[in-house]
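Removed from the display is one protein chain of the complex; every other protein chain stays in position.
Chains: A, B and C, in written order; residue numbering restarts at 1 for each.
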């Protein structure tokens, strides 16, 4: 499996994401709690929004030798954070890797990249399911031994198919969904079932060129840079919280085909960075935008 | 004057910009003509738009020892290029530096940068005139010994003032205008008087966030990059041909003030690059977009 | 095979790379020759090095309806370019895709990316052979149905193994070799057999940090950016002509593990861009550096 060593036992890592109104001393109380229970802190980053006074933190610790069981730890954390308004938190352990479903249509580049990263052990994630509205990429799913479910959506069966898809996602215990160049708009029902847990890659530097042929529009407009944007899906099209963006410099020398080619690589890399941040539990969504820890 | 040596005699450089439908052998005929008249080619770049078959070229030669006078050369070039439809060209010599007028309001960063570059000899340009609708930056004009004309525009006097401004630009033999954070919309009359010769800096990565408070909008939207765009002014606001763009990566850590600060530096650099390309005669405008030679 | 359409017949494209001392009118003679034989020019870029007077050009044309056979065309081109000193050229047709061998050790990321691109039809290239000094990545070769040859090199058998490898490369009619994180130094014999046809990816922004642990060195030095470099292999280690480079911004927040992770993505993308330019026949090597056409 290459240089991603999977034989030495990895430590069991707990990762906590928390957002709530700032309370002085909370960070010290939190780190004290973890130390007192035998945790060793591996990563701690925190941000205070100076406008709203809201506090965001990402904390990871080696949980291999905790004195109390996970359930107890959850109770203690809940007591610490309180249940006041505007408070949200979760903790998750690395021996329960997230389960990801990938939705695709006909474009292979993001799918290949995702499967290479998950399969080689670069990402600590499981990919049990690929859903598509076209049969074209089934051969890739087969190559990697992953279940490939084809749904030929049309107006009549759309509602019924979504019910099947929701069942599938539930049965496979899917934690989050990646739209890897999936060329169909999700219904509100699906979006609501996975709040801030559906990641899309948009083939443009949002909010520019939101339309269907952004590279043609970009070439027409004579832009000197093109970009790609990865964001969480909300019910408003292309307006979800941005996770990652990047750009490349272009010139009059580049044809639309060149822009499309650059765009493919941008999409692939930008989507991969967004997924990595999500898997690493480094993203908090609040008020329609993200805090993405380094 | 620093390391921009202005004592050794510079060669007299001719620079030609041409666009027209492609004709085979034209490039060879053109270079032959220049060689035969004693010119030595210093720079030659050319582009063919494969969609339209249009040909664009930028050619510079050492014109210190030409056998024929400039006027003769112009006649020969005209004969070579023909006067068919969709043909435009011009030639200009480095011993006639372009004359630039700068329009400003209250923001100093672009103005300082422009004057430092022109004054130190980094740019081969003359800046005889600064026009403003506010007195705030007069002290900078004074520091560099440049005429500063203040026009307090309002609804009643707008038309009259524009007539005065056009007269001023004409009397000072201004070749092109730079809007260096000029916070007023030019009338169609002024724009038409300087087609593809008014350069603006837009405080955003066009076509995103075209409004008045782009950094607030960017922060609100949670973007991960901010940008700036320099373009020629046309009668449609912020839709003119883009000359140069650049971006900087930002994160949730950055306040609106940080974005504004990054934006200032982006504006300054992007505008300077656009002006440099214009002064070097490396920009051709066609069909609403630019060819910018390296 | 996704959106890379392989069913519509592609035009047969000829691509010419030429470098030689500048001769006036050569470009016109060349384009005239191609038109007169029924070729339609798709791409033409040219550069003159103003210091040396050397001329470089890359020209592609639709060769589906040529009046003369390829061999005749070669004769005509040879007559046009002459056989003077410092002249090199070659022409190749798109219906003979290049054949690439990939050398790997244990790291999977570049290999996966190369196979995804070649397999999906994004690249017009054939990959019949993977050579490795470790068995770790055989499962990837199997997944894509590609011959995987394992050579356990040691001091005693090194010479003998290279002979076998050279035979293999010859038998498989390999055009060029990609070292995709191959952790062994090639002998002079192999390098000489593929001049400017072995592409390496170097895990650093050359010429910085040429050693074995560049990310540790970078972190130790506190750099604010890391990079990767793809270059042709010459007999002098890491000094071959650079084809492509890129960088990413880092900060004190990033651990060595973060730098390694960023480095992997940089390596993958930079190597892919270099291979693309090579396959597209857009690279000319001269005097130890490259001309890489857009």
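Following the convention adopted for this analysis, contacts are C-beta pairs under 8 Å (C-beta built on N, C-alpha and C of every residue); 3 or more make two chains touch, one makes a residue touch a chain.
It should be emphasised that the depicted structure is a prediction, and the values quoted were computed from it without experimental measurement.
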Who touches the missing chain here, B:49, B:122, B:172 or B:238? B:122
By the document's definition of touch, the residue of A:44, A:99, A:143 or A:261 touching the omitted chain is A:44
With the full complex in mind, choose from B:99, B:213 or B:264 the residue touching the hidden chain. B:264
Subunit B, residues in touch with the chain not shown (by the definition above): 1-4, 45, 106-109, 112-113, 116-117, 120, 122, 136-137, 143-144, 251, 253-254, 258, 261, 264-265, 269, 272-273, 276, 294
It is residues of subunit A that touch the chain not shown, namely 24-25, 27-29, 31-32, 35, 41-44, 46, 48, 50, 249
Could you list which residues of subunit C touch the chain missing from the display? 47, 50, 205-209, 220-225, 227, 241-247, 251-253, 255, 288-292
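Keep this in mind: only the chains that are shown with their structure count from here on.
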Separation of subunit A from subunit B, taking each centre as the mean of its C-alpha atoms, in whole Å: 43
Subunit C residues counted as touching two or more neighbouring chains: none
